[in-house]
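Here is the structure we will look at, set down as structure tokens.
Take a look at subunit A:
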Amino acid sequence: MSQTTVQKPIDKILAELKAKGIIAKAESESRGSLEVTKDKIIEIAKIMKELGFDHVIAVTGIDFPEQQKIQVIYHVSSYSVEDLQKIIFAIKTYVDYKDPSLPSLTQIWGSAWTGEKETYEMLGVRFEGHPQLSRLFLPEDFEGVYPLRKDFKIKLEGLFVDKPG
Partner candidate 1 sequence: MIGNLLSLIRFYFFYPSFFVVIIFPGLLFTGILLLTTIWFERKAAARVQMRVGPYYASKKLGGYLQLIADALKFVFSEVIIPAGVNETLFAIAPILLLLVSILPFAVIPVSVIPQSGSVFSIYYHDFYDPNVGYGVLAGIFTCYNLLLILALESIYPIFVIFLAWVTNNRFAIVGAVRETFLSVSYDALILIATLSVAIEYHTLDLAVIVQKGIPGVIVNPIAAFIFIVGMLIGSSRFPFDIVEAETELVIGPYTEYSGFLFVLTMAGSYVGNFIYSLVFVDLFLGGWYPFSGLPGAAIMTFKAVLLLFFSVFLRSVYGRYRIDQALRGSWKYLFPLSLISLITGTLVGYLWL
Partner candidate 2 sequence: MEVEVVPVQGELNVGPQHPGSGHMRILVKLNGDIVEDCELDVGYVHRAVEKLGENRNYMHLIPLVERPAILDSIHMNMGYVMAVEKILNVDVPERALYLRSFAAEVNRIASHLYGLGILGIFIGHSTAFMWGFGDREVWLQILEALTGARVTNSYIIPGGVRRDLTPSIIEMTKKAIVYMRKKLKDWEKIFLKNPTIMDRLQNVGVMTREQAIEWGAVGPNLRASGVNFDVRKAEPYAAYSKLDFEIPVYKEGDGYARTLVRFEEMEQSMRILEQIIKDIPEGPILADRFLKQIPPIRMKKWVQGQGRIVLPGYYASFRPPRGEAAARVEASRGELFYYVVSDGSPKPYRLRMITPSYRAIYVFKNLCKGARYADIVSIYGSLDYFPPEADR
């Protein structure tokens, strides 16, 4: 019986976010997400950090060429608050091809450092205010193209390769 009366941690987070006027949704007991515009992202990040989400697991960029947009997702979770340890919250935002820049969240979450660097080199999203926005994985002479954008095609052999001649 106590199961029903005790509020699930994810519901609590959603309620608290709702009180601040932020709409978030829960996909399951341990996954939640919210969408923000890029001018609000710092504000939201600060709120999330106050709620107890203290580190960034991943910074993911997804290219949507039809919409001329790149989606940037911060997956955040918590180490210090035990109830939140199982929750991964996704903060989603979009940047345009014309101005692919976002304010960096490294000031709030230091652990976004690696992910933002990688998203910068792989998708060309500039994170304003990142302490060291430079190449991470790619070689120094790799220029002009962003490998994880959909217009960068790689040559595939396929399963069945015709032998020449």
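The criterion applied here is as follows: contacts are C-beta pairs under 8 Å (C-beta built on N, C-alpha and C of every residue); 3 or more make two chains touch, one makes a residue touch a chain; residues count from 1.
Candidates were picked such that all candidates are chains of the complex that A comes from, given by their letters.
Computed from a predicted structure; not experimentally measured.
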item: Options 1 or 2: the chain contacting subunit A in this complex; value: 2
item: Candidate 2 contact footprint on subunit A (complex, rising order); value: 30-31, 54-58, 60, 62, 73, 75, 79-80, 82, 85-86, 88, 90, 109-111, 113-115, 122, 135-139, 147-148, 150, 152, 154, 156
